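One protein chain is absent from this view; the other protein chains keep their places.
Coming up: subunit A.
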Amino acid sequence: MIELINIRKSFGEKVILQDVSAKMEAGKTNLIIGASGSGKTVLMKCMVGLIKPDSGQILYNGKDFTAMDDMEKKPIRQEIGMLFQGSALFDSMTVEENVMFPLDMFARGNYKEKRKRMQECLDRVNLKDANKKYPAEISGGMKKRVGIARAIVLNPKYLFVDEPNSGLDPQTSLVIDKLIKDLTAEYNITTVVNTHDMNTVMESGDHIMYMHQGLKQWEGSNKDIIFAKDKKLNDFIFASEFFQDIKEMRQSEYFQDNKWRGGKQEGGNKTNS
């Protein structure tokens, strides 16, 4: 589990994160959603240690990551896998060399065992006949798959995914979302996904945190989000005309009175923290 306690970050005068606290649970797909510039990428970079927060704590299974020096962070970092927005594949290496890289650097075992593991991961992400290709020779969706294969090759405990659907068509996006969700459950990984794609939110949002101007505005699950009453969240979700039908439906008396869920209160919490 990853726990964030009062994370603050500013760049000069500009405050990016304001006392953000949250819990990212193991075996679940934890989504951080929000408009561009809401601070979700900075928050993720703080979590993986690429940016040092001004104050607050990030706990990995109770261990304070922010208080560690680079040497102390190394064991935790080796338990982290990350898929970047642009995949961040090493462009001087082939697909299989990219996936082999973490194994060569950190794993024990002989060459044959490492190759076997590399092939397992490429098969798991359904990537066929691309082993010898360079990143420049494969499509965006394939790059994401290679990125995922590289991220899971060392059996990480934590998986961070930044904008998994950027630049992908809707169909490929769904495949990538499903892959991330399945891998999370399969390996019991604590997965954190940064996204503003509503398909991802509805498909895989076990736990969702909505960020607005550096604040945690709302949190809940994909079952709660459609019926959440937070105005800023609703403006974000229903920005597209395609969702107008849902917006109207949820405004109907049936949903307003929570009859659909047997009179229970609205799910999710408006937090503003």
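Please note the rule applied: a residue touches a chain if its C-beta (ideal position, glycine included) is under 8 Å from a C-beta of that chain, and two chains touch if they have at least 3 such contacts; residues count from 1.
Everything below uses one rule, namely that contacts and distances are computed from a predicted model.
> Name the chain not shown, per its UniProt record: "Electron transfer flavoprotein subunit beta", "Sodium:proton antiporter", "Sulfate adenylyltransferase subunit 2" or "ABC transporter permease"?
So, among "Electron transfer flavoprotein subunit beta", "Sodium:proton antiporter", "Sulfate adenylyltransferase subunit 2" or "ABC transporter permease", the name matching the hidden chain's UniProt entry is "ABC transporter permease".
> Looking at the whole complex, which of A:Glu13, A:Asp70 or A:Asp129 touches the chain that is not displayed?
Checking the options A:Glu13, A:Asp70 or A:Asp129, the one contacting the hidden chain is A:Asp70.
> Which one touches the absent chain: A:Pro102, A:Pro164 or A:Gly220?
Result: among the candidates, A:Pro102 touches the missing chain.
> Applying the definition given at the start, please give the residues of subunit A touching the unseen chain.
These residues touch the chain not displayed: 48-50, 70-71, 73-75, 77-78, 80, 82, 84-86, 88-91, 102, 104-106, 160.
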